[in-house]
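Notes follow the structure.
All protein chains but one are shown at their positions in the complex.
After this line comes chain A, so read on.
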């Protein structure tokens, strides 16, 4: 990759060099013609040795002069180029820097500096339009997700209440009861997905802004003990390396959600009698669980990136919540597969 202006400079220099090189024989030809003409006019005859010497002299002088001009041209080109790229292209570089720092998530609008150059003004205008359009669509989409989830809550509540009532009818058969229970399970899954979607949009909309100092070690321990009967149920071996007193700054609700999701995922996706290892240190948290094969890395943190099936009953949103929360605080989330372990780590 090279700069646009350097590219044209190189072409100019090659062209100038070519022209000057071609000019050497032309100069030589014309000069020697002139020289012979003058000699003939004044009836001066040269010895062959003197003639050869003159020829060499002319070639040398012409070449040197050409070189000198070429040098001057190059120096001029470079200087002018530098000035042009500094002054003329400045608006372009300004706009470029603005776009680079633009982040759709942060909802700030971009203000381009005024320029009196037509092309750049046009470019900025088009960029403005493009960005404004993007922001509008993004906002709309978020509002839609938010509204849709809210609107869904009430019909879900109605279905839930009707199922609960249906359960009270006298003389249900076992099969009918099973039907209701299956519907119940699916319904609670929908409700869960909906809740997580709402949560995601809330985090994106920059809610949960207040921060406090959180005792991460304590929170981690209490989360683990809250889930202990689930892990005991699956006979999981829990290895924990959690030194006390490690704190972190953030929103308590969000940190709880983050830990909950990492740990429930580990418990849910580990086979019975598997191992879960949790390691915490000053700037690093990792949750590892035994597994048989690596997961598809690029799909992991996307919404609904992993297929939710009736076997796992996940919401497809857990890890994107983890990612969203981490990126709010500038933490780095990573997934690796090592020694038959899924390892999810966060660098604070």
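In this text, a residue touches a chain if its C-beta (ideal position, glycine included) is under 8 Å from a C-beta of that chain, and two chains touch if they have at least 3 such contacts; residues count from 1.
By definition in this document, contacts and distances are computed from a predicted model.
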Chain not displayed: protein name in its UniProt record ("L-arabinose transport system permease protein AraP", "DNA-binding response OmpR family regulator", "PTS sugar transporter subunit IIB" or "RNA polymerase sigma factor"): "DNA-binding response OmpR family regulator"
Option touching the unshown chain, where A:178, A:212, A:235 or A:249 are the choices: A:178
Hidden-chain contact residue, picked from the options A:260, A:275 or A:327: A:260
Residue numbers in chain A that touch the chain omitted from display: 150-151, 153-154, 156-165, 167-168, 172, 174, 177-178, 180-181, 184-185, 187-188, 191-192, 195, 198, 202, 207, 226-227, 229-230, 233-234, 253, 260, 264, 267-268, 312-313
